[in-house]
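Missing here is one protein chain; the remaining ones are kept as they sit in the complex.
Take a look at chain A:
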Amino acid sequence: MTTKIIELGPHQLALEEPMYFRVQLEGDRVADLDVMPGQVHRGMEHLVMRRNLYQNITLLERLCSLCSNSHPSTFCAAVEEVAGIAIPERAEYLRAVADEIKRIASHLFCCAVQANAIGEIPLFRRVMEVREIMQRAKEAIYGNRMDLAANVIGGVRYDLAPEGIAYLYQAMEDMKKPLDELYLQFANNPVLMARMAWVGVLPREAAVECAVVGPVARACGIDYDVRKKSPYGAYDRLEFEVATQTAGDVRARNLVRLTEARQSVSLIEQCLAQLPSGPLCADNLPEIPAGEAIAKSEAPRGELMYYLRTDGSDFPVRLKWRVPSYMNWDALKVMLKGEPVANIPLIVNSIDPCIACTDR
């Protein structure tokens, strides 16, 4: 059998961001893999120490586009923990609404890209069409289709008027049937089954060893969701089940995402129904004292973690974050081993990789 090394870039892998792979082949099967990050390394962890805590909210929102609400909200939670700021209850619910809208849009984007990777163009169009309802909701509520600018230290900087609430209720209603249909498609359509079931399998033990997070972990039967394990914001008062699958293949990862998108619709409805009245942001913010804190959240791709250390000035001494994708790249070595070359783009996209987040 011939052994060969090929290098694959974003173009061959249907990635919208630059990441390179050195793949060792035996015949037409993958034997080993080396991931080569760093093409969009912007030194952002260095930049945040040259901006004050308020300016950093804006910078962190630009880390990447799909999880662009999770970064500022988790960062704000870290600052609030250091300073002992309790955010108003209404703000907790409004943060959850923004997070869940972003989660639906992110999960659907991932499913769409995978449909594209296997040449199912009508399905790609359909998923993006359903996602468009959320894009329009973002534009209507926040004035932007990607970065929502919803968070400030101590709360949020947007409100939902009764018309906004009614609009969101309708948007959620419009999502339900299409999301159920998409779930049935990804679960039962014979063409998708043939391309996605038993492909790119990550066994549970390997998932634990690689310490994968988010839908990639939950698709292997690991029942871990930050919203349940380390509740934050309004999530301790919202009802949902952690979506898990056991097969650990591409199909299972998509089913977890589509189940979560459907749950997010319910979570937004619960937030709208329970939305308490009151202020949007804590008045009188205290000075930020010296201290350190950890803040975690369930970003669309999984556990997002922030460590903040302050010295009493407005500038962080250290701000470090670890994104969910950072944990998931290594698992590709297991998922791709023995797979034909033709499956590489699909399997790589099935972990929903975020390159700008990984490189920072």
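Just so it is clear, a residue touches a chain if its C-beta (ideal position, glycine included) is under 8 Å from a C-beta of that chain, and two chains touch if they have at least 3 such contacts; residues count from 1.
In this section, contacts and distances are computed from a predicted model.
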Matching the hidden chain's UniProt record against "ABC transporter permease", "Acyltransferase", "NADH-quinone oxidoreductase subunit C" or "Sulfate adenylyltransferase subunit 2" returns "NADH-quinone oxidoreductase subunit C"
Contact with the hidden chain, among A:I6, A:A194, A:A211 or A:A273, goes to A:A211
Which of A:K4, A:K177 or A:K320 touches the missing chain? It is A:K320
For chain A, residues touching the missing partner are 37-38, 41-43, 45-47, 81, 86, 209-211, 226, 229-232, 236, 292-294, 296, 303, 305, 307, 309, 311, 317-318, 320, 322, 326-327, 329-330, 359
